[in-house]
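A single protein chain has been removed from this complex, and every other one stays in its place.
Let's look at subunit A:
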């Protein structure tokens, strides 16, 4: 795989690391947020922090759609699933996410008809095949998946399928970034922008981050070298006194996004005045619902929805993790009471969640991470895995030449 080596070459990584070091002002600390869970994954898997100077920290952001769904919405979805005649459909990632009164899996065991689908189009097909039932699709995700839901509704309309509805939980990334920028406990120097969201929305909408907040943002790819290069681009902006939106991931992200995807969203959906995000609370204009003209496809209008707000479990610190205030291993239950098999919080459920990523690939080679939290000391498996892992770049055979 010659192609892959170009993105992972260990020599190039070392060169980039040296250039990154040169750009760091002595005595200055830099904190960058990787907004997207996909980046969190790359960073932990390849131990990228080990390639950065001690003074550069990467913190993760809210960009894991499963992680940000509040417990109350799961309860609402389960209530809909228990309505007579309903078939609830959902992505596999959602099945184990705990609500206030159990998960989809628990509801299924209690008799609700809940089915896993890969695509909203699969849900539509189930509707086509079961004309006497109502098929509800639990829609989650950022702008990456919202166009798919919108296109599916348009298709249902075109085919005249009436027994299909969407329980819409789509969220939009920009208000969440703004909420983090406005939050007093967060001091960030810049953002590693989400790659796949940007294929849809493009780079332009981030300009307020540079313009109003004076912070640079670089849209980044998911290869280890992409992330390192993006850190380099951020540091170069800071060194030159610039704050701009730059695109490192030009091979996939067009500057203007995907206009067709955006118009599908705006045809079918509208902004909600406010929506609750796990850990971040209510954020204005941060989510989508079915628009007026598609009310017939809106599960929230077709079924009674309890809409009860459920507080996160006391032990759960997902909110802090989603805001980048805490690292996963600093949560008291990380790796002990909370594991991918028995998740307490959402960040441990989705593979894009920071806690799951860290649990699976965690490493503790950095000096600043040497003092492990109490959770880690008692939490056998994560710590054992961590020490077993090799050192970042040199591990998979494709990385060495």
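What we mean here is this: contacts are C-beta pairs under 8 Å (C-beta built on N, C-alpha and C of every residue); 3 or more make two chains touch, one makes a residue touch a chain; residues count from 1.
Just so we're on the same page, contacts and distances are computed from a predicted model.
**Q** Determine which name in "Oxidoreductase", "ATP-binding cassette domain-containing protein", "HypC/HybG/HupF family hydrogenase formation chaperone" or "ABC transporter related protein" the UniProt entry assigns to the undisplayed chain of the complex.
**A** Options "Oxidoreductase", "ATP-binding cassette domain-containing protein", "HypC/HybG/HupF family hydrogenase formation chaperone" or "ABC transporter related protein" narrow down to "HypC/HybG/HupF family hydrogenase formation chaperone" for the missing chain.
**Q** Where the complex has a chain not shown, which of A:55, A:183 or A:258 is the residue touching it?
**A** In the full complex, the listed residue that touches the missing chain is A:258.
**Q** Of A:19, A:101 or A:125, which one is in contact with the hidden chain?
**A** A:125
**Q** Thinking of the whole complex, not just what is shown, which of A:19, A:45, A:101 or A:267 touches the missing chain?
**A** Result: among the candidates, A:45 touches the missing chain.
**Q** Extract the touching residues of subunit A with respect to the undisplayed chain.
**A** Listed in rising order, the touching residues are 1, 3-4, 6-7, 36-38, 41-42, 45, 64-66, 91-93, 116-122, 124-125, 140-142, 144-145, 147-148, 151, 155, 196, 199-200, 222-223, 251-252, 254, 258, 260-261, 264, 351-352, 360, 396, 398.
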